[in-house]
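All protein chains but one are shown at their positions in the complex.
In this document, chain identifiers A and B correspond to the written order of the chains, with residue numbering beginning at 1 in each.
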Amino acid sequence: MSLLETRNLTKSFGRMVAVDHVDLTIADGQLTAVIGPNGAGKTTLFDVITGRLRPTAGRITFRGQDITGLPSHAIVSRGIARSFQVTNVFPELTVADNFRVAVLSTRRFAGRHGVRGSAARAPAEVARLLREMGLQSYAELPCAVLSHADQRLVDIGLALAGCPHLLLLDEPTAGMGPAETVAMTHLIRHLAQHERLTVVLTEHDMQVVFALAERVVVMHQGRIIADGAPAVVRDDPLVRAAYLGQ
Amino acid sequence: MMPADSLAAYVLNGLVQASCLFLVASGLTLIFGVLGILNFAHAALFMLAAYLAAQVSAWSGSFWVALLVAPPVLALVGAGLEWGLLRRIYDAPVAYQLLLTFGVILLVKDLIKLLWGTAWKTFSEPPMFCGTLMVLGRPYPLYNVAYIGCVLLIGLALWAFLHWTQTGKVVRAAAADRDMANAVGINVPLVYTGVCALGTALAAIMGVFHGPMMNIHLDVDQDYVVEAFAVVVIGGLGSVPGAMLGALLVGMLDAFGILIIPRFQMAFIYMVMAAVLVFRPQGLFGVRETRV
Partner (left out) sequence: MSEPVYRYLGARAALRRAMVGGVIAAAGLALVPAVVSPFQLLFATEMLIQCLFALAFNLLFGITGLLSFGQAAYFGVGGYLAALALVHGWTGILGVLLLSTVGAALAGLVLGYCCVRLNEIYFAMLTLAFGQMLYAGAWQWAEVTGGSDGILGVPRPPLRLLGLTLPLDTGLAFYVLVATVVLLATLFLWGVATSPFGLMLRAIREKPERAEFVGIPVHRYRLAAFVLSAACTGLAGALVVLLGHTATPEMLFWTKSAEPVMMSLLGGAKVFLGPALGVLVYAWLKEWLSSRLVDYWMLVMGLIVVGCGLFFRGGLCGALVVWWSARLAQRMSYVSTRDPQPDQIVRADGSS
């Protein structure tokens, strides 16, 4: 069974169609990269899947359940998490508290451990997340004083806190220097391989895409124009036209 | 159905109230539309203008001199306020903007007390507008009618300024997108100061005209503070035509309320304001984002 399936998914803003009848299927465990020139509709696609925007038409199915039109918090508690292109963390809370918020809220609503259980388990979970992201030494600092790259790590950590099945990363290496990009690539690969997590990411950095992705989906003006193994997609004439024609 | 002459009186009263509200609300909505700040102190500034007008009228013996003096002086006050205070809180959370402008109210009130004491003031209308007009056989104060006419002219002039002059278009551009306007080379800080001055001048005009109609005292702004907000909300934050329509609506409700819902006419206006905020927060013509 596929993890996520969109059928005929469309999102338009007045006459401008950002996502145009997209049929996309994500299989369990498959690290997928969604690429395309600016304005192709990648972030809008993420927004619609995660409930930030309501689709104009089409359906989204996640693990067999229809999640079209549900509010974001409901979608998140079903197991889809995302990080943001513009880093989106709780700036005045400490790093540890950022993770604590995510841990306490998703556990509560997933109902996995009950109220008392979740409060008891929370410190261990928070510590685990700090270790995963390598942020232990910053645990008690407010997020606002962290560097851009570290805030991005907190953002991803927030997404991981709910033990999601599907993790959507929106341009995870945006604005990062070469060393940080390499570290992020290692991290994403680790998450995909060791955490039973299906990762879908959008990217502009082709090196990251080809280093990580098992499958590449190319979007252009809201439509999917290519879909397959990285090497195949790289040589696709339509894809070349889309990038070069810009 | 009531006799036509009484109806006419009610309508005229409604128009007078609408005129007062329009002058205060248009300034408020302009300042919000362009600067993004909701100026609590706006109504207090109109009160300052009223006191100043009373003083000038006492010195010169003429209403018209007061009308010539008060608005420019208040425009300077408004500009000074923007330059000195509001400029520093553009990007601050709303709470601090409201706190600051609330503090300004306290300052203005005590300044008035310092200069003029707590006695009630009044001054008379110009001889030109003295007397009554026969409206459908009933006498009605000529001054009120003249007031309505003046405000109508001012409203039209304001609209023309915003839509037909270069400066007006610049103001509207800055209202639509501050950063873009800056990037295009418009001197945004100057525009802000100018808009503040204009808005305050409008409120000042109201203050001058208000004097002959009603007594001036330290609590006279209370009548208008929240109603002005109601007008701005109903019309849409940042929209001058909205302020016009909103003022008309609220003014008429004020006048006719007693007839329609004799018991809760005061609450009715706030109910309308609440209803607009719940069902159509952007009001009649507003454009700003409203939801979380």
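Points to keep in mind about this one:
What we mean here is this: contacts are C-beta pairs under 8 Å (C-beta built on N, C-alpha and C of every residue); 3 or more make two chains touch, one makes a residue touch a chain.
Note that the structure is predicted; figures quoted are calculated from it, not measured.
Remark: the omitted chain is touched by one listed residue; of B:59, B:90 or B:264 this is B:264. Considering the whole complex, the residue from B:64, B:96 or B:120 that touches the absent chain is B:96. Checked against the full complex, the candidates A:102, A:167, A:197 or A:219 give a single residue touching the omitted chain, namely A:102.
Considering the complete assembly, chain A touches the hidden chain via residues 50, 52, 71-74, 76-77, 81-82, 84, 88-94, 96-98, 100-102, 104-106, 108-109, 119, 122-123, 131-134, 137-138, 140-142, 144-147, 150, 158, 161-162, 179, 183, 186-187, 190. Residues touching the missing chain, restricted to chain B, are 38, 85, 88-89, 92-100, 102-107, 109-111, 113-114, 225-226, 229-230, 233, 237, 263-267, 270-271, 273-274, 277-278, 281, 289-292 (touch as defined at the top).
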